[in-house]
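The complex appears here without one of its protein chains, the remainder shown in place.
Letters are used for the chains, namely A and B, taken in the order the chains are written, and counting of residues starts over at 1 for each.
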Amino acid sequence: MTTDSSSGVHEHHWETSWSPFAVVIGIFFLVVLTFSAHYVYENTLLTIVCAGIGTPFLLAGIAKWVHEGLTEKPLISGVAGVGLPIFIISEVFIFLALFVTYWVMRLSAPEWPPEGTPHINTALPIIMTIILVSSSWTAHVAEEKAEANDLAGFRTWIWYTIILGTLFFGCTAYEYNHLLSEGFGPSTNAFSTIFYTITGFHASHVLIGLGAFFAVLIPAYKGMTNHTLTTCVSVYWHFVDVVWFFVLSQIYFW
Amino acid sequence: MSTETETFNWKEWVFTTDHKRIGVLYLIGSMAAFAVAGVMALLIRIEQSTLGPTIIEDGTTYNEWLYFHGAAMILAFLIPGLTGFAANYFLPLMIGAKDVAFPRINAFSIWLFYAAIVLALVSIVIPDSPDIMWTGYPPYSITTNANTAFYVFTVHLLGFSSILGAVNFLVTVIYMRAPGMGWNQLNIFVWTTVAAFAIQLVFIPVLAAAVTMLLFDKYLGTHFFDPAEGGDVLLYQNLFWFYSHPAVYVIFLPAVGILFEVVASMAKNRVFNYKACVYGGILGIVIITGEVWVHHLYVAGMPDWLRIGQMVTTLLISVPVGLIVLSLWGTLYKASITYNVAMLYAAACFFLVLVGGLTGIPLALTVVTVHLSETSFVHAHFHFIMALFAAFAMFSGIYYWFPKMTGRSADGKLAVFSFWSNVIGVNVTFWPLFIIGVEGMPRRYWDYEMFPHFEPYHQVATAGAFLIAIGMAGTMINWIIAARSGEKVGENPWKSKSLEWTHCPSPPGPGNFPEDVVVSEDWTPYDYNK
Partner (left out) sequence: MKFFNTILSGLMGALLPFAAMANEAYEGDMNPADQWDRLWNTILLDITVIGVIFGVAAIWMMVKYRAKSPDDVGSLPKLTRAQTMAWIFIPCALFLADDLFLSAKGWSLWNVYRQVPEDALEIKVTSYQWYWEFDYGDGIVTEELTVPVGKPVVLRMTSEDVLHSFFIPEYRVKEDVMPGRVTYIWFQPKKAGTTVATCTEFCGTAHGNMYTDVIAVPPDDFTAWRVKAKAEAENES
């Protein structure tokens, strides 16, 4: 149900939206049940079924949510620009918890890296850093274009960002593949445990960021953008970028 | 504006983004969790009522009950009941807002909460039901055959829900207060909710990280907690309590906030030393709460300096709590108290917080806890402060705001009878646990053949539990009846001065306030006596 918010307080109906509900169903099936079906009950058919139910709900929910975000007038505007940084505080603490874990394990270990760790290439992460920093810059340019109402420019620079982000993600995938082929998997030793967890957690944030860029890009083809939304996406992306510096210094160069 | 004539439309509930309806959904969900977890408590009590097997043949079933009881009571009943239901329904009304800042995110939170409840309920009926206790300590939670994943995901879903709730409410309080409303004019409940959400925002992620590592260790073969491979067994416990101690104040603070609302309204008095309560008490707790988690690890082989250091910080919490207590007590001074059911529960809370809080003091002493840790004494402590004090505060709030939510009063004979059944029941149940706790009765024991002389105490406790069950069932039945056919009372039956009573109808419709709220500089929610 769409609302004409301008009619003020005397409207007599309850606000509704099915998008949050659909996203929850999507997450429940795609993350919770799919993981459990695969890893706990080791049932491939069930895994496919759960993922199959979850994905459309998730995508439809997000699409609808973004659409509503772009078309409806919020109760109070612009506060998402404050809400997101507050949310990022909690993201900071989750990364902090992971890094603390790393420090505890590393500082109490008799030798580091522990036995079974292959040589980890540091050239690739440098390249990845360059890619990610440039993508932060392109995201910023896109934001400026949007502010200047240059929709075509906005789309182009979002595309640049997405390409760079995908490239970064590809590097992670390449690196994982390489390390796995050398027999260095998550269960190899204490270092592999923390290595895959932290880099993987960062990579999942890259994925979410990419998803968010698509979520603002697609409506932009229909001429719809929203200043707050684009700012949020780009602030999030900068955050992912900043976290990477810590991953780089702590995991690769220490 | 009355919703009386509206027909029931399920879509307007399932897809609602209205904070009041979301609040009601939280209430229903958390009460459902309470009822199921309460039934588990009864089974636990029945099993312990005789030496040797009573209704089950081995410990695993008992452990599954206890897992669900602990996890559901804390994570699915009290935290969502207080920061979900009470905050959602009343906080926007108290600050004169039409809704929260992000109504859709609010709707997202409620369904994440329900997803968690569904998962928790499903985990009772699956064959490999979790038996790892609400604390989920490794290595057991990793080596067990049971389904640890559902525990982890339940925590994830609830945690995500709460974090988003925190974002929502912090922004709401910062930006959506009625024009003219300064920080020193907020209801105490608003302050306690802000504090609770600030705690959630910072500490939940740490718990989320901890349980994620558990998941990876069990299902992906990593070695976070395996000392043989360079992991650390105690790491999980530290991360877990780094959140789960602050979590007790996520429960305690809003519960206290509700009490202030009830007591100030029913005593028709201003809050004693408001600023000391807010800036000393509430914020004091927020600041200290992150430095005391080791008091749950007093016997876990932590370094001595941590055990002693955090003994001192733990004891220091009695200072901010003491300030809050003084304000609460002071609000009764020279008051003019009318007793309704809400005020009865509130009155009981004055004593429950003393018993529960003061028994935290011996537990705070490292050396004393060397004996008391993991015994029934700890049970009795936390049931008094959490299960009884905080839950009674919530019930007090429900009775107090019942006319706001339904236009009807829930007071009556059944309510008063249930109240006394509850109050007597909880004392009969939990005092014996103090006694056998000091004598050495351990926790999480389905059987206690090594301590046969404790049997009579367990039997008294079980009898008490059934008194509580009668009281709770009576309470819930009473609410259901009252919501349909309770006596209609006006918009402000308690003659409160708080905005949710003075400026909006009962129940409030969409948009809450018929007219935009503006408050004057000398307005406060408690100005009964200028």
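Keep this in mind: a residue touches a chain if its C-beta (ideal position, glycine included) is under 8 Å from a C-beta of that chain, and two chains touch if they have at least 3 such contacts.
None of these values were measured; they are calculated from a predicted model.
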Neighbouring shown chains of the undisplayed chain, as defined at the top: B
Option touching the unshown chain, where B:Pro139, B:Gly221 or B:Gly290 are the choices: B:Pro139
Candidates B:Thr366, B:Thr429 or B:Asn512 - the one touching the absent chain: B:Thr366
Where the missing chain touches chain B, by residue: 58-60, 62-63, 131-133, 135, 137, 139-140, 143-144, 227-228, 233-234, 267-270, 272-273, 275-276, 280, 299-301, 304, 307-308, 311-312, 315-316, 318-319, 322-323, 325-326, 329-339, 347, 350-351, 354-355, 358-359, 361-362, 364-368, 370-371, 373-375, 438-440, 442-451, 528-529
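Here, only the chains that are shown with their structure count from here on.
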Chain A and chain B: spacing of chain centres that average the CA atoms, whole Å: 32
Residue numbers on chain A that touch chain B, as the complex places them: 8-21, 23-25, 27-28, 31-32, 35-36, 39-40, 65, 68-69, 75-76, 79-80, 82-83, 86-87, 89-94, 96-98, 101, 104-105, 108-109, 114, 185-187, 189-194, 196-197
Parts of chain B lying in touch with chain A, wherever the complex brings them together: 1, 11-12, 14-18, 21, 98-99, 101-105, 107-108, 111-112, 114-115, 118-119, 147, 149-150, 153, 156-157, 163-164, 166-168, 170-171, 174-176, 201-206, 208-210, 212-213, 216, 219-224, 229-232, 235, 239, 509-516
